[in-house]
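Note that one protein chain of the assembly has been removed; the remaining protein chains are unaltered in position.
Order of writing sets the labels: A and B. Residues in every chain begin at 1.
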Amino acid sequence: MKVKTDREFLDRVQELSGQNLNECYQCGTCSAGCPFVEEMDILPDRLIRLVILGEKERVLGAKTPWICAACFTCTVRCPRGLDIAKIMEAIRQIKLRKRKEADETKIEKIEDIKHLPQAALVSNFRKQTG
Amino acid sequence: MNILYYPGCTLKTTATSLEESALKATQALGIELVELKDWYCCGAVFSLSSDDLMHQIAPIRTLINVQEEGGDRVVTICDMCYNTLKQANLLMKENPDKLKTINAFLDEQVDYKGKVRVYHLLELLKEFGFNEIKKKVKVKLNGLKVAPYYGCMLLRPREVALDDPENPGILEELMKSLGVEVVENPLKTECCGSYHTVNRKEIVEKKTKQIVSSARERGAEALVLSCPLCHFNLDTRQLEAGRLPIFYFTELMALAFGLEVDFSEHRVDPKHLLEEKGILKKIRVMR
Partner (left out) sequence: MATKPEMAKIYIMGKEHQVPKELTIMGALEYAGYKYIRGAGCRAGFCGACSTIYRKKGEYKLYSDLACQTLVQDGMRLVQLPFVPAVKAKYDLGKLDVSKNTVLEYYPEIARCVTCNTCNKTCPQDLEVMEFIQAALKGDIEKSARLSFDCIQCGLCAVRCPADIKHYHVGQLVRRLYGKYMSKKSKNLEKRLKEMAHGKYDSEIDRLTRASKEELRQIYKSRDIEAAK
């Protein structure tokens, strides 16, 4: 099997997150505790492994970083002290910062805005729009 | 006691009940929350990218306003604001070069000196003393079985937690001082789904069901919480029959102090439960 590695992608994720991804020893604690893991297509610890392996396309195409709610449960529990929430944010940002990439949340298509609390809209746009 | 107070946008628009009950309850304790004269939206979430300074501007502006109004402490009631302000403040403390850049960018403002401390109302109440709060109780909320719910922003990440992230107890202590019967809920620190309520509300509906059923199964008649976003999620996204009312901790405080509370913002009306327990009757009698 031919594996295309993208070292630059790992570097960029590490730079934006400030985390050393190689510390991860795949214990799975983050995935086990993540409240939204059932909605994700790739488990958080698997996603980290894919970043290390340089699988940029797969990582940027995954649903996982967008299902992440930045609740920090993983961060608080990681036995290696990795801030996994920051790693998810780095992946989101790499995608959102591209010029022609569409936002994850389509602002124009939100239903029932008038009842949504400000905190929901502001935080959603911060995490899911560029 | 006076303290500068940062409301945040949500308390002024869709969660006015939280602010109203908080102001009533703190006044009854002799605590005056003095709203900042100038304040902006804090951004609701802390930006986690190491190179991002733009999204730190909004929380730092708030801290500058506190500084300029002569305060070294600011209290907030919204959990999201608390988490954002506290993490931003910490980032500036740990990275003086970032603070320097932000100060240079905010050239129309005075510099932020990094000396403001950010509090959540619950911390202030703990400082005030739960025993002192107990003394102010006029209407014991006996018989009301409530499950405390914390959510995320008060407890995570560890650097800004106001209690133990895995097994906090501050809401329980407050509830006991009000005479409420506390029901333990193992999902009390489980995220409600947060901002997914905007465009992935099925996720929130699922989490709400899990969190509320877990409390209901253990005998809870209601939940009590602090965050206006958690409140919106748990209050408006319960789909099953037998929906539990969701209280803000400040509403329970106000009731316990014999004050009236406006529940019109709640989707699941707590009035039936409160009537059943005779609590509203006791308050009416006191007027």
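Remarks
Note that a contact is a pair of C-beta atoms (placed from the backbone, for glycine too) under 8 Å apart; a residue touches a chain by one contact, two chains touch by 3 or more.
Because the structure is a prediction, the values reported are computed rather than measured.
Of the options B:I57, B:L90 or B:V137, the residue whose C-beta touches the omitted chain is B:I57.
If you put the missing chain back, the residues of chain A touching it would be 107-108, 110, 113-116, 118, 121-122, 125-126, 129.
Seen from chain B, the chain kept out of the figure touches residues 9, 12-14, 40-41, 43, 54-55, 57-58, 61, 106, 108.
Everything below uses one rule, namely that only the chains that are shown with their structure count from here on.
The distance from the centre of chain A to the centre of chain B, each centre being the mean of the chain's C-alpha atoms, comes to 27 Å. Contact residues on chain A toward chain B in their complex (touch as defined above): 15-18, 35-36, 39, 67, 69-73, 75-76, 83, 85-86, 89-90, 93, 105-106, 109-110, 115-124, 126-128.
Note for the complex: chain B touches chain A at residues 8-10, 13-15, 41, 43-45, 47-52, 55, 78, 80-81, 152, 155-158, 165-166, 190-191, 193-200, 203, 207, 228-229, 232, 236.
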